[in-house]
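Take this structure first; my questions come after.
Note that one protein chain of the assembly has been removed; the remaining protein chains are unaltered in position.
Chain nomenclature is as follows: A, B and C, assigned in order of appearance, with residue numbering initiated at 1 for each chain independently.
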Amino acid sequence: MAARLVANRYGKQTVRLVTVDRGADRHELKDLTVDVAFSGDYESAHREGDNRRVYPTDSMKNSVYALARRQGVGEIEELALTLARHFVACEGAPDSVEVRIAERRWSRIEAGGRAHPHAFVAGGAERRTVRVEAGAGGAAERVESGIEDLLVLKTTGSAFAGFPRDAFTTLAETDDRILATSIEASWTYGGAASWGACWARARDLLLESFAEHESRSVQHTLYAMGERLLAELPEIEEIRLRLPNRHHLRVDLAPLGLDNPDRIFVATDEPYGLIEGTLRRG
Amino acid sequence: MAARLVANRYGKQTVRLVTVDRGADRHELKDLTVDVAFSGDYESAHREGDNRRVYPTDSMKNSVYALARRQGVGEIEELALTLARHFVACEGAPDSVEVRIAERRWSRIEAGGRAHPHAFVAGGAERRTVRVEAGAGGAAERVESGIEDLLVLKTTGSAFAGFPRDAFTTLAETDDRILATSIEASWTYGGAASWGACWARARDLLLESFAEHESRSVQHTLYAMGERLLAELPEIEEIRLRLPNRHHLRVDLAPLGLDNPDRIFVATDEPYGLIEGTLRRG
Amino acid sequence: MAARLVANRYGKQTVRLVTVDRGADRHELKDLTVDVAFSGDYESAHREGDNRRVYPTDSMKNSVYALARRQGVGEIEELALTLARHFVACEGAPDSVEVRIAERRWSRIEAGGRAHPHAFVAGGAERRTVRVEAGAGGAAERVESGIEDLLVLKTTGSAFAGFPRDAFTTLAETDDRILATSIEASWTYGGAASWGACWARARDLLLESFAEHESRSVQHTLYAMGERLLAELPEIEEIRLRLPNRHHLRVDLAPLGLDNPDRIFVATDEPYGLIEGTLRRG
Partner (left out) sequence: MAARLVANRYGKQTVRLVTVDRGADRHELKDLTVDVAFSGDYESAHREGDNRRVYPTDSMKNSVYALARRQGVGEIEELALTLARHFVACEGAPDSVEVRIAERRWSRIEAGGRAHPHAFVAGGAERRTVRVEAGAGGAAERVESGIEDLLVLKTTGSAFAGFPRDAFTTLAETDDRILATSIEASWTYGGAASWGACWARARDLLLESFAEHESRSVQHTLYAMGERLLAELPEIEEIRLRLPNRHHLRVDLAPLGLDNPDRIFVATDEPYGLIEGTLRRG
């Protein structure tokens, strides 16, 4: 036989889900996007088109809606665990499942001097995220919480110097530049944690450590951010960070007869640096 | 000759500009995107390739940087006016010029119990905007301020009923639905105004009136929002609103054996309704 | 009363429609996105929330599907006219309606030495477009056909020199540069035309004239393209062109010890020039 199936995975992506908890006094809103992926022995499905174990991705979508209704959402870690545990036990159950949820955050509109009970304005681009992996029979559960698209910028306190040079190096050393990035961070826990409180504290620490660090490079800042989270959040075992370097270039105004002592910059989208690192406790 | 040039316009789009005002105690940050368009008699440029009056779009870009440096940015209305007045007097001056600026907003990071002096986190998707039109010799100046991508959602207080029905109507009447939109608003002034304060107040009023209105349709809410701004901001002459109706559909869970008393919705991107209207004082 | 409604418009955007004409031998495929907008006297809807004339945007969507089924699609100009004429006569009929359709093009997959009867591969990013405006009682019908996102690039035959200079001009004159743009063109007809053949010929002429023109500026090329269409397509009355100048910058390799006689360029997305013009016959 010429071909072997050595890996496979399938599921449903971007199931959009908005839930309203309609309390007497005020409504609570959740705005979620859910991805589900099954892995397992789907050899005969691939080879022969035998669908007897191929649980439809449409049913995955329905399951998201049904379980969100039946159990409620709670923290996204809770919904992801509920879904993962449900799927590893469903018809044509996979060997393992991955559930991802991204939450967009909304704030209450301030109106008439108070937070409105049922009207909301979207928060920033950032999203709270979770990824849960689970195996059949409850094996190998893993929760990875995180944040994406948290845009930050500092106008000083960032340097880049002392790097190696060769014939293709034209970059000048600098002891003061703009540092801007879109933080993507995710972390795993030693066990169950107070999901919401832990996430909020992690977000604060990411922002604080970014702001306060005297940066010699993006790598240097990445490490400081990760170290700070591990130091202050004992629930966290490991943290992964991904920091694009969104270059802000000082505009050379000399040809226009003007100086530019770090006042006018052009923000660029491409190319961009990309710095990734993972830190583990211990 | 077979062809006449009956309209023309040219310019530079998406000039990205980040400025830092480096005070002793703290830095101020502006994050702008500028568009410039010239209109005028460019007949010979089109017909014969005579570029003697075609001021380069590259010079438009340089002018944005140079004038931001020389005059400072201030409120975006001020920068747009400075640019427009400069361009109508430049080499190969156009008959009229349009300058658009969109400002992305950043907040200071909270660190150690205080607002950080030089580290920032991006605000929401919303952008503050301005469009200035100006003619040669200072003629016909027009300032239109606005806001874009201000996402709002209310979980109740919105109905849609009493509409006409025909053979192609399947929509059910509803006295309670989610209303979600991405507000785009722009307004013109009777004269010079306190740009920043006026914009902040307009934003608050848009949010408040969206939150508090008992909506019978998006049109109904659009009118209430516009009327409120005209009533409370005497500086404003006319307001234009553009409200996409971002449909949130109640998921029918009955086939899954569950009820859904307005708890679980699916957010959809397309198709979407689009409601536009302009209100004028008097 | 403080506020007057001076303009208004509403409708449905991005109705996605794929139709299959299932012939015995082979299938025909159309892939369309439809926008509908109504204008008229909707004063009481805005002021009082009186929806008696507000034909639902959901019914607009249904009408697109129903009429595509009942009448067939044909050329997109035909479907747009069918829809526009239907809407100006519907319940709560507007004073005028605008229907836009964008068609994505698919080609048959070549398999086994022949064009496959029912399998397709997407064409380029370009879309064929139409915009129809119609008034009540068949008044003021206007058909504007066009093309969008037709990306073209020429590696020589383009110059830009002889332009005015001032203190903010740093651009060098060039007699040979890359010219790249994403053509957006639309044209109106003197009367009914052979829509499909006319569109195909217009596309060919846009490409040919772009390729063959000795360009002194984007404006110069824009005019040549428009003039060519008016000269060779007598059905066309007026043509509007919108040509972003997608700058390709020669990379300065001298600091790296290499020459670069127009071999290596960096493609940039922003900022970009934007050149617009309209030509009319006669």
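The rule is short, and it goes like this: contacts are C-beta pairs under 8 Å (C-beta built on N, C-alpha and C of every residue); 3 or more make two chains touch, one makes a residue touch a chain.
Only a predicted model underlies this, so the values are computations on that prediction, with no experimental measurement involved.
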item	value
Neighbouring shown chains of the undisplayed chain, as defined at the top	A, B, C
Residue touching the undisplayed chain, where the options are C:124, C:138, C:190 or C:234	C:124
Touching residue (missing chain; options C:6, C:139 or C:266)	C:266
Interface with the undisplayed chain - residues on chain B	167-168, 170, 255-257, 269-270
Chain C residues that touch the omitted chain in the full complex	16-22, 27, 29, 31, 62, 65-66, 68-70, 106, 109-112, 116, 118-125, 150-157, 178, 204, 207-208, 210-212, 248, 251, 253, 256, 258, 260-268
Contacts of chain A with the absent chain, listed as residue ranges	2-16, 37, 42, 45-59, 61-63, 66, 90-92, 160-171, 215-220, 222-223, 226-227, 230-231, 238, 240, 244-245, 270-282
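Note that in this section only the chains that are shown with their structure count from here on.
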item	value
Chains linked by the largest number of contacting C-beta pairs	B-C
Chain centre separation (chain A, chain C; CA means) in Å	37
Rounded Å distance between chain B and chain C, as computed from the means of their C-alpha atoms	24
Euclidean distance of C-alpha centroids - chain A vs chain B, Å	29
Interface hub residues of chain A, defined as touching at least two other chains	256
